[in-house]
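All protein chains but one are shown in place.
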Amino acid sequence: MALSREQLAQRVAQELQDGFYVNLGIGIPTLVANYVPEGIEVMLQSENGLLGMGQFPTDEEVDADLINAGKQTVTMATGASLFDSAESFAMIRGGHVDLTVLGAFEVDCQGNIASYMIPGKLIKGMGGAMDLVAGADNIIVTMTHASKHGESKLLAECTLPLTGKGCIKKVLTDLAFLEIKEGKFHLLERAPGVSVEEIVKLTAGELVVPNHVPEMQFPT
Amino acid sequence: MALSREQLAQRVAQELQDGFYVNLGIGIPTLVANYVPEGIEVMLQSENGLLGMGQFPTDEEVDADLINAGKQTVTMATGASLFDSAESFAMIRGGHVDLTVLGAFEVDCQGNIASYMIPGKLIKGMGGAMDLVAGADNIIVTMTHASKHGESKLLAECTLPLTGKGCIKKVLTDLAFLEIKEGKFHLLERAPGVSVEEIVKLTAGELVVPNHVPEMQFPT
Amino acid sequence: MSGFNKVVNSYEEAMSGLEDGMTLIAGGFGLCGIPENLIKEIKNKGTKNLTVVSNNCGTTNHGLGILLHDKQVKKMVASYVGENEEFERQMMSGELEVELTPQGTLAEKMRAAGAGIPAFFTATGYGTPVAEGKESREINGRHYILEESIKGDFAIVKAWKADTYGNLVFRKTARNFNPMAATAGKITVVEVEEIVQPGELDPDHIHTPGIYVDRVILGNFEKVIEQRTTRPSA
Partner (left out) sequence: MSGFNKVVNSYEEAMSGLEDGMTLIAGGFGLCGIPENLIKEIKNKGTKNLTVVSNNCGTTNHGLGILLHDKQVKKMVASYVGENEEFERQMMSGELEVELTPQGTLAEKMRAAGAGIPAFFTATGYGTPVAEGKESREINGRHYILEESIKGDFAIVKAWKADTYGNLVFRKTARNFNPMAATAGKITVVEVEEIVQPGELDPDHIHTPGIYVDRVILGNFEKVIEQRTTRPSA
């Protein structure tokens, strides 16, 4: 079975370490905050100028001056700090964020990522994504492995305009957890019930498959 | 008579305008603060991180955490702000300071200034002077016109290592107030009782002397 | 009246001098921390052919988005188009020139302009469409591109409080691009929720010193929320 959005978030959350400063992109990455493992504390960085993002506010707590990068109303966690956009991206560009999680349309086995536009169809803009992928050492891309029509999004070479070049090392799809190194995808784990064959079929870029590919583990 | 240190400061103070943000260098420039004309308000920028420098503290007010760029204890004027050194030099380099006053060993008629070292003899370091002369549009250099041995310090070409190139337009010496333009010194005013001949004799760089050179005026 | 008093009393005066074809830098992130009434004044003035530099262009009906209706904007420099249909439509149709700029690069371009730094190297955008036409260079084994600073004829800024000298304090994430925008305008106009006397703001807490600010005006803010997201009360 392909992973649900919640399972994607849960699997990413397993990569968190105590004391990590983490930037979570819009969409599935945002859900990761709901699955921080017991005994671990992380601080969430929101690139519009907040380190230590808290949960959503109650109706009474809503403050138009306190939003996250997805423009949602939020609260501050204890020990939070506020700063301007230049400082925020100094943190990001300077490599001070321990983990960045973001979505993508395509990745390829050179570590390239495309996530901000589909020429002629869709232009969202890159927002902070180009800075995040260029600045972080530790990035996890969360995405669907293939389109609804079965076209792989893990390519030999991205077809869409790039968000970043040679910067992605870890990809979590709804089917598999993969590492990118030496110009190849390396299959690390498969989603529960998903066969290696299916993953191979839906991965267009060169894929290295070890003898044993463990299933992802989720707490029950 | 050559101007006293106080008169140099007084003459510079006549260039102040209401609402000016001013950086005063160490030495004679610092004295300018004592002669701000009636009805005019200026704010003093101290490049170590203070805008709105006040007078010296009383014994009771002395605070080791509040000093000026000359490392003297100071106070804050009403409406002062504090900031870090990067912000301070953003103001300076970005051209936000309205007037900069600083000393020099030599200037020349190309607008070059030398003020931070005499090879083999003296190395003070440039401190913030290189940033100040590069960042400001409106600079007044205060200096003695010649050495004790009668050697001009207003040269055709500086002999000492430069602090800045082509950035000086106004020079106030103990003998004269001069403008630098089109590769020449232009005599604007002479110190009371100082003859044009004496100024000509002590100016090594090309000097343009108009028919009438007014004496500087000082309040009595 | 002190030469440092920056307070103006009408929006007309606040935006006087803004002319067709000028470059306008605006603070704000989405609809958070935007100078709402300065933007409305620009709409009322009908100034045309503006180049607007701002992370977003508001939404279709709020913030900078209202300048798109009457085609007041010739060119937009922004990082994000999403959530503004009119912006996307004018961009796709070619009516509006758009220079998509990464968010951190945009913030740094504004800061650099204010700080007298004409250009800087950044890894952001290397190997992407953003790098086209720009110098790239390898430094210590990494690839970077050269980005130029971006200065505005006008900067419009939203702060929480100002004193009459133009010292500014921002509130929470409404700070965002505002401090950099304030430094990057030849003329910087700030709209605030409260004006206090000099000396009332703690000098250690001032985010933007008044040296960057030319005009301050007291405004009433609507503060539209784009994504009101809540959890149940306990």
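For clarity, chains are labelled A, B and C in written order, and residue numbers in each chain start from 1.
The rule is short, and it goes like this: a residue touches a chain if its C-beta (ideal position, glycine included) is under 8 Å from a C-beta of that chain, and two chains touch if they have at least 3 such contacts.
Note that this is a predicted model, so its numbers are computed, not measured.
Q: Pick out which of B:G39, B:G125 or B:G150 touches the chain that's been left out of the picture.
A: Residue touching the chain left out of view: B:G125.
Q: Considering the whole complex, which of B:P29, B:G79 or B:G135 touches the chain not shown?
A: Residue touching the absent chain, from the options given: B:G135.
Q: For the chain left out of this view, which of B:D84, B:E151 or B:E215 touches it?
A: Missing-chain contact among the listed residues: B:D84.
Q: Among B:L3, B:I28, B:L44 or B:L66, which residue is in touch with the absent chain?
A: In the complete complex, the chain left out is touched by residue B:L66.
Q: Considering the entire assembly, which residues of chain B contact the chain that has been omitted?
A: Chain B touches the chain not shown through residues 46-50, 55-68, 70-74, 76, 82-86, 88-89, 92-93, 112, 116, 123-131, 134-135, 161-166.
Q: Which parts of chain C are in contact with the chain that was left out?
A: Contact residues on chain C toward the absent chain are 108, 112, 115-123, 139-140, 142, 144, 148, 169-172, 175, 203-205.
Q: If you put the missing chain back, which residues of chain A would it touch?
A: Answer for chain A: residues 17-21, 40-43, 45, 51-52, 76, 78-83, 86-87, 89-97, 134-135 touch the chain left out.
Here is the rule we go by: only the chains that are shown with their structure count from here on.
Q: So which chains are sitting against chain B and chain C at once?
A: Output, common partners of chain B and chain C: nil, no chain qualifies.
Q: Which chain would you call central, comparing Cα centres to the global Cα centre?
A: Centre-most chain by C-alpha means: C.
Q: Approximately how many whole Å separate the CA-defined centres of chain B and chain C?
A: Comparing mean C-alpha positions, chain C is 36 Å from chain B.
Q: Based only on mean CA positions, could you tell me how far chain A sits from chain C in angstrom?
A: 28
Q: When the C-alpha atoms of chain A and chain B are each averaged to a single point, how far apart are the two points in Å?
A: 55
Q: Quick check on chain A: which residues sit in contact with 2+ other chains?
A: Touching at least two other chains: none.
Q: At least two other chains touched by the same residue of chain C: list those residues.
A: 111
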